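Just dropping this structure here.
Every protein chain except one is present and positioned as in the full complex.
Here is chain A:
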Amino acid sequence: MGLTKDQIAKRIARELKDGYYVNLGIGIPTLVANHVPEGISVEFQSENGILGMGRFPLDGEEDADLINAGKQTITAKPGASFFDSAMSFAMIRGQHVQLTVLGAMEVSENGDIANWKIPGKMVKGMGGAMDLVSSAENIIVAMQHTNREGESKLLKNCSLPLTGVACVKRIVTDLAVLDIDPNGGFILREIAPGVTLDEVKAATEGKLIIPDDVVNVEVE
């Protein structure tokens, strides 16, 4: 059992605060935009050069000159702006973007992240991920707790080439919500409904810290 991709996105959306500028990566992170809590206003930045990204266009209204970093056709909200790639990464490196949500292949217990390269396979490139993780104040990783082979993706040390070091703050998986302990370790904060502590332990290779006040992830 555990959370669906959409439920992971919904849980992450609860981290959004009014006035945030947010960069969402490809995959589960993109779904976060569908779950912005009522009563708050956030702006989504896409690193190819738009702030104020809106919904997908209506069928027939797509514009080749208006895409997001996943190369999908999008729309611009009222109040949106366009800019070049250097200015886009000035927003990112300059920490003007408050929250970055991205996927990962591996995260280590000190917050290292690997998400761009598997040796021996076709390498597609890091895109903007290295710039994002090296700079963002608040990085949340959205991913499955284990890979397709059932192996833990929350490790003592990453085995894949790194995207960034000691940068991840929080991880939301299908099984749990965990914070990175500054001294090393995954602090269990919330556990998905229907998932047992033993299952989380078994799926976490790195050091798992279990406080007394672990709660269930709230899902509808």
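Basically, a residue touches a chain if its C-beta (ideal position, glycine included) is under 8 Å from a C-beta of that chain, and two chains touch if they have at least 3 such contacts; residues count from 1.
The definition used in the following text is that contacts and distances are computed from a predicted model.
Visitor: Which listed name, "Cobalt transport protein", "ABC transporter permease", "FeS cluster assembly protein SufB" or "CoA transferase subunit A", is the one UniProt assigns to the chain that has been left out?
Guide: Matching the unshown chain against "Cobalt transport protein", "ABC transporter permease", "FeS cluster assembly protein SufB" or "CoA transferase subunit A" yields "CoA transferase subunit A".
Visitor: Of the listed residues A:57, A:103 or A:184, which contacts the missing chain in the full complex?
Guide: A:57
Visitor: For the chain not shown, which residue from A:36, A:67, A:187 or A:209 touches it across the whole complex?
Guide: A:67
Visitor: On chain A, what residues meet the omitted chain?
Guide: Looking at chain A, the ones touching the missing chain are residues 46-50, 55-74, 76, 82-86, 88-89, 92-93, 112, 122-131, 134-135, 161-165.
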